[in-house]
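Shown below is the structure under consideration.
All protein chains of the complex are present and in place, except for one that has been dropped.
When the chains are written out, they are named A and B in that same order, and each has its own residue count from 1.
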Amino acid sequence: MSGPDAAPPLALSGVRYQYAGTSAWALDGIDLSVAAGHILGVVGPNDAGKSTLSLVASGLAPLAIGGRLEGSAALGGRETRELAAHEAAQRCGILFQNPSTQLSGTAHTVWEELAFGPRNVGLGLADIVERVEGSLAALRIESLASRDPARLSGGQAQLVALASVLALRPACLVLDEPTSQLDPEGTRLVGEAIRRLAGDLGSAVLVTEHKTALLARVADEAIVLQAGAVVARGPVREVLEDQALIELGVDPPPAVRLRRALRAGGVDARTEQRALDALAALDALATLDAPEAAG
Amino acid sequence: MRGWTGPLVVLAIVVATAAVTKIGRAMRPFVLATIPLIASILLVNTFFYPGAEDVLLRVGPFAATGTGLTEALQASLRVVAFALSVAVFSLTTPTDDLLVDLERRGVGRRGVFVIGSAIRTIPRMAERAGEIVEAQRARGLDTEGSALRRIRGILPLAGPMILGAVTDVEERTVALEARAFSAPARRTVIRPIPDSPAQRAVRWAAGLGAATLVALGIAGLVRLP
Partner (left out) sequence: MSVRIDLDGVAFTYPDGTEALAGVDLAIVPGERVAIVGQNGSGKSTLVRHVNGLLRPTRGRVLLDGADTAGRHVAELARTVGLVFQNPDRQLFAGTARAEVAFGPRNLGRRSADLATAVDRALAAVGLDGAASANPYDLGFSRRKLLALASILAMDTPVVILDEPTTGQDAGGVARVQSIVADLAAAGRTVVAISHDLRFVAETFERVVVMRAGRIVLDGSPADVFAAPNWEILASTYLEPPLVARLGHALGLRPTATEAALVDALRSGGEPAAAIRPTGFDPPVPSD
């Protein structure tokens, strides 16, 4: 299912969504699409609709939580409203902020935890073993296989939750502020895992984050959400360099802030250039003048 | 007067099982749990058994009777026998095996999940309760003062607990759906529980035997101890 004409793993068109029992549109006209092996970052202030977007993209809204969906939300070409929740789960996985509520709480080992999803859909034992081992290897957490899921660090628990979702082999993954409750080490682990998802596994990934520096490192493109609508989109570097970002309630990455501070700092041109060059060397984020690296 | 044989037979079986499975020590809490009940049974029956005449000793206006004491001991023995049989069942049956088996026999995955996760929920809820208590104490809620002051703390302590539990359930439900929990297929068993013809035979025999005895007892043909 991977020819150039195949439907993208995730495509939203004219999407509007209303939570059950409310009259306001939490999402008001969203168009986006994520291709296999690509990572789309979503930024925006709180209450802009980032979590809602995650729920709609994964199909959980409306399939698991109800509400009213208008427009087209398609996973691999199939509209989410025509799917059952368990079918959507196998097309698009989702990872939330809080590791502990996502773990089933019934597994004694990480291995069993990863088997939870495949067991639910009734796969044969051989397939289950393959899926579990595959997910462990994909995220490089084989060493955690026999650990108790309830006794892991935050970062490890998030990786286990991610691996459990991967075990259903979805083509698309939605990560909703996955590092928000993690310490710096945990954030680093998850950041690396995200890169591997797109790179090694060819997943289409949608990540919502406050940590714009993380997105700068892993995402290909980004959109800015405000009041349920997309107000900016483009290659991640362009979006994160946008002057309007701060007004929109988003904190640009430190490199962008530093660049601006240097340019506005009243430093002589030569020192400024020297500083900008050193900064560019330190950070993966290229300047707007530099040629775009492929990918 | 219901006799000694019933409870004594049960206790003999319990002791034999405990010896073989080496759970003797673990049964202590179950035994200890029966003490309050037994104490009250002994007290009430020994002193207040209606119609008993064979007085053993008098304490103030109260008289301890032999009949009462016998009845008390028999009743106590039943309580202990019952408690220890529960203990044997619970200590020799791993919960997970029980749940796997229940599911295999048709108890839905939801029922099994609720039971299985409830056990895990307890330490999590306890931890959460601890966090709530700390947060409210840091706001001046007095948990070390008089009982009256502590009662005022019920809402600030129970409120977040309940609200948190509800939110927790909502989040978990959504997370389960994301793991295809509601798929219609039969869930694959990954840990089959070994069974044998001998075990099956014992199960059938025990079940049939018990049913027969009860039927005979109701029909008046056998006096059940």
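Just so we're on the same page, a contact is a pair of C-beta atoms (placed from the backbone, for glycine too) under 8 Å apart; a residue touches a chain by one contact, two chains touch by 3 or more.
Just so it is clear, the model here is predicted, and its values are computed rather than measured.
Although it is left out of the displayed model, the omitted chain contacts the following shown chains in the full complex: A, B. Within the complete assembly, B:131 is the residue of B:97, B:131 or B:195 that touches the hidden chain. Checked against the hidden chain, the listed residues A:6, A:20, A:137 or A:246 yield one contact partner: A:246. In the full complex, chain B contacts the hidden chain through residues 128, 131-132, 134-145, 155-156, 158-160, 163-164, 167.
In the full complex, chain A makes contact with the omitted chain through residues 44-47, 97, 153-154, 177, 180-181, 183-188, 210, 246, 249-251, 254-255, 257-258, 261-262, 265-267, 271-272, 274-275, 278-279, 281-283.
As a working rule, only the chains that are shown with their structure count from here on.
Centre-to-centre spacing of chain A and chain B amounts to 46 Å, using the average Cα coordinate of each chain. Looking at the complex, you find that chain A touches chain B at residues 55, 58, 60, 63-65, 84-86, 89-90, 93-94, 96, 98, 100-102, 104-106, 108, 112, 115-125, 128, 150, 164-165, 168. On chain B, the positions that touch chain A within their shared complex are 96, 109, 113, 116-117, 120-121, 123-124, 168, 171-188, 190.
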